[in-house]
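Here the complex is missing one protein chain, while the rest keep their positions.
Now for chain A:
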Amino acid sequence: MEPVKIDDVQKLINSFANKEVYIHLETTNGSYASHFDEKFFNAGAFIRNAKVEYELGKIIGDPPSRVGLKLGDLGWIYAQGITHYELDDKGRLLMAGHDHQGKLAVSLQISETPFE
């Protein structure tokens, strides 16, 4: 993965607009967060292979960046904290946010084919 280059990521987001795509969206503090710090409130969310079509997608802000996808008239998807991206060898746009220790904190991925 490469550090986010806003213009390049924006072009890639545009290339998936107005198509049926599969989304992977994940936020996580890790399952051990409350084990190491009992005061820590651990929360996360995970969606894989949600099938959507977005009419508009944007990446905004110096990395860590925010990515938002507008679904038709009513729906939204967004992720905050995106630091890295890659168009992988299967043509999927993989975006991720890695914290200062290199641990993944957020992931947003867009693909025209289902994720395995």
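Everything that follows uses one rule, which is that a contact is a pair of C-beta atoms (placed from the backbone, for glycine too) under 8 Å apart; a residue touches a chain by one contact, two chains touch by 3 or more; residues count from 1.
Basically, contacts and distances are computed from a predicted model.
The chain absent from the displayed complex carries the UniProt protein name "Deacetylase", chosen from "Acyl-CoA dehydrogenase", "Aldehyde ferredoxin oxidoreductase", "ABC transporter substrate-binding protein" or "Deacetylase". Contact with the chain not shown here comes from a single listed residue; of A:Asp8, A:Glu55 or A:Asp88, that residue is A:Asp88.
By the touch definition given at the top, chain A reaches the unshown chain through residues 1, 3, 24, 26, 28, 30-32, 35, 38, 46, 83-84, 86, 88, 90, 92, 94, 96, 98-105, 107, 109, 115-116.
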